[in-house]
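One protein chain omitted, others in place.
== chain A ==
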Amino acid sequence: MKVGVKGAGVAGLALAYELVSRGVQVELLEKHKGLSASASWLAGGMLAPWCERESAEEDVLRLGQTSIGWWSKVLPGQVRHNGTLVVAAPRDTGELSRFVSRTSGFTWLDADALGALEPDLEGRFAKGLHFAGEAHLDPRQALTALQAKLSESGARIKFEAKQFTAATDLVADCTGMASQDTQLRPVRGEMLILHAPDVSLSRPVRFLHPRIPVYVVPRDNGVFMVGATMIESGDRGAVSVRSTMELLNAAYSLHPGFAEAKIIETGAGLRPAYPDNLPRLTFSGNTLSMNGFYRHGFLLAPHFAMEAAHRIVKHLQEKTLEANH
């Protein structure tokens, strides 16, 4: 049994991993030079199904919970289980109530509890929400580690390639916006990476705002990712001044220490999304498509990869049976 997987974003890598674990021979094709061309490379890496429920369907909460255990098991030591903190500026506390009415799995924090949890934010917010069950990881470390793991277990990964080296029994398309699926639409996202050695946070912080909600995710060594805009556009161009201003404003309102931060990277990419903003897994003949992860790649890829791998193995076994008769 040999399966070809197209696309080395989080979906393609997770699917390849699940197939290899089931004893399937896998070849992974990526048309770009490295992993950095994918939308996943720009992701926040928040494993936050409870918070996402604020604007996402119930499925995201239900299926997303799998991801925390999956990533912890597949990449031991990479997942931080510190939860998520949600805060709002004093005049936008109405947004917190709104958030609460849509979500579950949180506890209310008063100023003292908030300060105890994130000492750097002490005295800055009168109240906040803690989603203790959530987690986060560094997407770039995770993708790189997953790639290494695949190579170790004998999967073949080819960059800058469009052809599989040998015949495949089935091809899985995980190419996101590069796929030919006309139902997919691009949702542009812009993000910044800041180096702020004066600021210390242990968990992603979501800063609610009626128009411009943002999050700040801590990485190692004083580095923070600030994201992300959501624009109905297929423009892959550089980050706009307006978006940069909004993201920086939010970071600065969260902690004045960000004023002295260095902007070490800006990024813009396209999230692939179906009209309901949920991923789809579709089978047609010997082709499978697993796309449309929108803003939930790291959150939903584990569930869909397991489901797809299960169905692929079953499909190939049935085919072998037929051939033997």
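One rule holds in what follows: a residue touches a chain if its C-beta (ideal position, glycine included) is under 8 Å from a C-beta of that chain, and two chains touch if they have at least 3 such contacts; residues count from 1.
The rule we apply is simple: contacts and distances are computed from a predicted model.
For the chain that does not appear here, its UniProt entry gives the protein name "Thiazole synthase", which is one of "Thiazole synthase", "Ferrous iron transport protein B", "ATP-binding cassette domain-containing protein" or "RNA polymerase sigma-70 factor, ECF subfamily".
Listed residues A:P119, A:G234 or A:P256: the one in touch with the omitted chain is A:G234.
Screening A:G45, A:P186 or A:G269 against the full complex identifies A:P186 as the residue touching the chain left out. When the missing chain is restored to the complex, the residue among A:R62, A:H81 or A:R102 that touches it is A:R102. Residue in contact with the omitted chain (choice from A:Q65, A:T84, A:Q147 or A:N277): A:N277.
One chain is missing from the display, and on chain A it is touched by residues 55-57, 98, 101-102, 182, 184-186, 188, 210-211, 231-237, 240, 273, 275-278.
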